[in-house]
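The complex appears here minus one protein chain, its other protein chains still in place.
Up next, chain A:
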Amino acid sequence: MSSISARRLAKELAEIHSEGCPVGINLVKADDFTCWWFTIEVMGESLYQDEKFTLQFRFDSGYPISSPAVQFVVTDGKQAPIHPHVYSNGHICASILGNEWSPVLSVVAVCVTLQSMLASCKEKQRPVDNDRYIRHAPDNPKKTQFHYDDDTV
């Protein structure tokens, strides 16, 4: 008896294995249907030349009705990109991970969106409230009520 999320994720995984990921995105591990890791790098000209980041997806049994918990990995010597929407603990303020999540989105679609978020970055800086946020941030970024105040970066 597999859950709804497991069936949908099995389909996504099969697609990744048969068609591969978009350029710059690679599957690191997907040993089960609760936690997947990807590496993500920005192709072409950008502020993140030669930098490779690791993205973690955590799924609950309600996926894809409920959004995945997505963040950059900041353990094992890995670091989150310096970006106005990415906190130093790896949490990401992006509307599609929160109030604009849609069940027709997919893991790969989220990776591509975050890749282009990095690609269009004009200035490498942390969110203004970074220090305050990471002091009290919950383990799961889905528990944070982000304010999506700036669509331009």
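Here are a few things to note about the model shown:
As a working rule, contacts are C-beta pairs under 8 Å (C-beta built on N, C-alpha and C of every residue); 3 or more make two chains touch, one makes a residue touch a chain; residues count from 1.
Everything below uses one rule, namely that contacts and distances are computed from a predicted model.
Between the listed names "Chromosome disjunction protein 3", "DNA-directed RNA polymerase I, II, and III subunit RPABC4", "Anaphase-promoting complex subunit 11" or "Peptidase C13 family-domain-containing protein", the UniProt record for the complex's undisplayed chain reads "Anaphase-promoting complex subunit 11".
If you put the hidden chain back, the residue from A:66, A:89 or A:144 that touches it is A:66.
Here the missing chain is touched by one residue of A:49, A:99, A:125 or A:140, and it is A:99.
Residues touching the missing chain, restricted to chain A, are 4, 7-8, 11-12, 64-67, 99-104 (touch as defined at the top).
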